[in-house]
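Missing here is one protein chain; the remaining ones are kept as they sit in the complex.
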Amino acid sequence: MACTADGVAEAVRGAAAIVADHRVELIDLDRAIGDADHGENLNRGFTAVVAALDEAVPGTPGGVLKTVATTLISKVGGAAGPLYGTAFLRASTTLGDRAELDAEAVVLALRAGLEGVRARGKAETGDATMVDAFTPAVAAAEEKAAAGGDVAAVLLAAADAADVGAESTVDMVARKGRASYLGERSVGHLDPGARSTALLLRAFAEAAR
Amino acid sequence: MACTADGVAEAVRGAAAIVADHRVELIDLDRAIGDADHGENLNRGFTAVVAALDEAVPGTPGGVLKTVATTLISKVGGAAGPLYGTAFLRASTTLGDRAELDAEAVVLALRAGLEGVRARGKAETGDATMVDAFTPAVAAAEEKAAAGGDVAAVLLAAADAADVGAESTVDMVARKGRASYLGERSVGHLDPGARSTALLLRAFAEAAR
Amino acid sequence: MKKIINDPATVVTESLRGLAAAHGDLVRVVEDPALVVRADAPVAGQVAVVSGGGSGHEPLHGGFVGPGMLDAAVPGAVFTSPTPDAVQAAVMATAGGAGTLLIVKNYTGDVLNFETAAELAAAEGLDVRSVVIDDDVAVADSTFTAGRRGVGGTVPLEKITGAAAARGDSLDDVEAVARKVIGQVRSIGVALSPPTVPHAGEPSFTLADDEIEFGIGIHGEPGRERIPAEPADALVARMVDAVAGDLPFAEGDDVLLFTNSMGGTPQIELYLAHGIAERLLAERGINVRRRLVGPYITSLEMQGISITLLKLDDELTELWDAPVNTPALRWGV
Partner (left out) sequence: MKKIINDPATVVTESLRGLAAAHGDLVRVVEDPALVVRADAPVAGQVAVVSGGGSGHEPLHGGFVGPGMLDAAVPGAVFTSPTPDAVQAAVMATAGGAGTLLIVKNYTGDVLNFETAAELAAAEGLDVRSVVIDDDVAVADSTFTAGRRGVGGTVPLEKITGAAAARGDSLDDVEAVARKVIGQVRSIGVALSPPTVPHAGEPSFTLADDEIEFGIGIHGEPGRERIPAEPADALVARMVDAVAGDLPFAEGDDVLLFTNSMGGTPQIELYLAHGIAERLLAERGINVRRRLVGPYITSLEMQGISITLLKLDDELTELWDAPVNTPALRWGV
């Protein structure tokens, strides 16, 4: 699949589908250490994103990501809404009006998204948040692109690294978000936002295959 | 045991003990078709009765029963408080200032008590209330007394008949008290007040042995 | 059982202490026998309105003591009618020389104990009348039952009767207003989960995850019928049908709609149900002129709601709107 506006829109639809499939899992993860809404929030948001794309697909990949960003910001709420919203917004801005994305552009977008999340949420790696999935994902993507990987390879590397990063939150004491209220009791739980980040990246990798 | 004031007071203490022992059972019976307080109410009342008798035992059986009546009326509440209170009050009034009770006096007291309950509560036999235990008990007592039975025999007959009468409420549709709200759903349940009447009579029979 | 209590035997007294501490400006609490009395009682020249019943239905009745509503409330043990001496003490403490109206919910225990109290008070030379509220349409009003229960209608009854007394009505007139309310108020309740009586220690009934008790009372006694759980639209329609069809309430009637939480219902669900009831009544052409929404007559932690309709005329509306200043209901002051 080409990384045009339509291709990115397809990938986003794939992400929406994966979020819907994992809605209950994400709720359950959030119930254990938070307030049981993460899967519901993301699903509400991505359902609205698909509806927006059904209306009209913007002309550029950046335009598509901007639609994703503004829709998530106005539909998700909670912590994940502004965080994912900012990530997609920064990625969109970085891409400008490129018509098609190559591996380098994908890496730039991922990096911008990560920096957006970090700027908004002020979390470091090790705080047991989505940053712990996102950070290694971007690093792996950059490495793969530097080694000449194409878009599919770059996204696959990102998704694989995000999985590992998400898993790493199980052993952490949460220091940001709702799970931080639990202190030591947060240990032993997979962070729902880290899990959803890994799921989204997996969806994009699948779409790019 | 002689049916003097002291003997009657002893019998009442026995009744209080049996109520305490069956507190949970009476609560459970009442929970099934009522509001789960019958055992608690009676136990609160008889605990107060014992405390009153600890203070001073009146000089006559009628006096003892009057203490029981007024204490139950001011401590039990609910339906059972006025009903049992009236029963003991009428029994007490009937006995006047007799110093010792024979079988005939016991029968008079029982009859007066039953009439008191019926006057207050307006229940007929078959309505699934304490009247269904009390009515056959009084009939059996009268029969036994007419046949020359002594106090112990009379009370034993009453207690045995009350047991049977109480059991008969299981098959009835309740028409009085809280269980009547259930309509047909009240069938299959032992009425708590019928059960407590049988227990009280059993305690008196035991004391008279 | 998990409860914020020390001992089932002292729950009522300890809770009354909290009420006294929180609302000492409005009420005075007596511990033995347990009474909640208007801080400024007796009010000379005014009919005293006294109610009471088992505890566990808070804010009923103690939370309704104060200017414009009750002069005294007599709390019994949990779910147990108070005793005659306690009721009599409340009558004595609030007698202002214009007579007393007792508001009694129709349960055998309440009726018998209040009856005795009225006799005792009459023997002391006081003019005491009683009215018995029996608004629960779930119970057949026949000789096969103890009669209909007094439930949600008790709240508007106490408010309106108290307002009549506050405006200086005679005992005859206060009683007449109370009887008018009783004649045109109807209620129905449902439970989604049972209450747990402290001294019993176990839930009063068990319901499967897909069952609802329809026609529940306020004492954890089982309802009239067990129905499958259903969406709020269907459940509230069933309730409105039962209540509106009983009096019956007709097109063009003005009503007070009281949507009550049984204690443990989330407020978000309570208002949701209220909104449905408003819509259904509008569809029937019944005009909701006044409303009350909240936990006002409860059954401990029971989840569920009740819906009460009171047919309004100008007098009842005016009395409903009149100032009231109690721990649980306050307006116009």
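First chain written, first letter: the chains are A, B and C, and each begins at residue 1.
We adopt the following convention: contacts are C-beta pairs under 8 Å (C-beta built on N, C-alpha and C of every residue); 3 or more make two chains touch, one makes a residue touch a chain.
Everything numeric here is computed off the predicted structure, so don't read it as measured data.
In the entire assembly, the chain absent from the figure touches the shown chains A, C. Among A:R90, A:R118 or A:K176, only A:K176 touches the chain that is left out of the view. Within the set A:V12, A:L53, A:V76 or A:V131, the residue that contacts the chain not displayed is A:V76. Note on the undisplayed chain: of the listed residues C:V151, C:L192 or C:I286, the one touching it is C:L192. Residue C:D233 is the one among C:D40, C:E124, C:D141 or C:D233 that touches the chain missing from this view. Interface residues of chain C with the unshown chain, by the touch rule above, are 1-7, 11-12, 14-22, 55-56, 58-59, 63, 78, 192-193, 195, 207, 209-210, 212, 229, 231-233, 235-236, 259, 263-276, 278-279, 288, 291, 293, 295, 298, 300-301, 303, 305, 330-331, 333.
Residue-level contact of chain A with the missing chain is found at 27, 31, 33-37, 40-41, 44, 73-83, 120-121, 173, 175-178, 180-183, 185.
Assume only the chains that are shown with their structure count from here on.
Contact topology of the protein chains: irregular, matching none of line, ring, star or complete. When every chain is represented by the mean of its C-alpha atoms, the one lying closest to the mean of all protein C-alpha atoms is C.
Averaging Cα coordinates per chain places chain B and chain C 32 Å apart. Chain A and chain B have centres, each the mean of its CA atoms, that are 74 Å apart.
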